[in-house]
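For chain A:
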Amino acid sequence: MMEIERYEIRIAGFGGQGVVTIGRILGVAFTVFSGINSVNTQSYGPESRGGACRSEVVLSHAEINYPYVRRADTLIALSAVALDTYLKDVKKGGLLIIDPDAVRVGKNAADQRVVPIPAAAIAHDSGGVKYQNIVVLGALQCLIAEYIEKTALKKAIKATVPPETFDTNVEAFEKGRAHAKAFLNSKPEFRALMDA
Partner candidate 1 sequence: MHSETSQNLIAPGIHYLQGAEACAEGAMLAGCRVYAGYPITPATEIMEHFARRLPSMGGRTIQMEDEIASAGVLLGASWAGAKAMTATSSPGFSLMQEVISFGIMTETPMVVVDVQRPGPGQGYISTSQEDVMQARWGHHGEGAIIALSPASVQDMFAMTIRAFNLSERWRTPVLVMAEETVAHMRERLVIPDLDSIEIIDRKTPQDEGIAPQDYLPYGHGPVPPMAIWGQGYDVNHVSLVHHRDGRITGYNAETHFDNIDRIRRKIEDNVADISEVEARFMEDSRHFVICYGAVSRTAVEAVLEARQVHGIPVGYIRLKTLWPFPEARLRELVRDAEKIFVPEMNLGMMKHPITEALRDRCRMVAAVPSLGCLHTPEQILARIQEEAA
Partner candidate 2 sequence: MYRFNLNPAYCKGCGICIAACPKKVIESTGRLDAKGHILPGGGDMSRCTGCRLCELVCPDFAVAIVEDEAAEEKNDVNPD
């Protein structure tokens, strides 16, 4: 795995889209199952129950002092509001994962590498829309595979979700990965950018 000085992931969407859950799963995957420090913070109170919802994971092999995102390496935007609010904080060349059914990007994201993952639609066809966050998580793992192995994420999913839903979660996770992989294969220039 690549040495991480500091890597910042922000996930934003509506309350109920599982934004908080995937932040937590990422934290567990990195820290408990990959030995990489992480700090996970999240929105709370009324906003996390229906309004705009946000979750952050900061990663580093070193101690993490400042716990919040300063310039996001990755933004997962699952709502138009989320994109409007947080796009300005994404690094130039940063990764932007969106659900294209909910979020439109144009010139505003010209500096980012945009990966459209129709997570809700994919989830709808497998376990149900509530697994859209896990679809996104699978896609993210594929896109940042140099930082985190899929086995670590699967272990974190197992440790976090209700046992009876584990198989469905893994299915959603794999579908997300497959979709991201297909996207990368269809965009060789993107792949090259990732590798660089």
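Methods note: a residue touches a chain if its C-beta (ideal position, glycine included) is under 8 Å from a C-beta of that chain, and two chains touch if they have at least 3 such contacts; residues count from 1.
How these were chosen: all candidates are chains of the complex that A comes from, given by their letters.
Predicted, not measured: the structure shown is a model, and the values here were computed from it.
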item	value
Touching candidate for chain A, same complex, options 1 or 2	1
Residue ranges of chain A touching candidate 1 (in the complex, touch as defined)	24, 27-28, 31-32, 37-42, 44-45, 64-68, 70
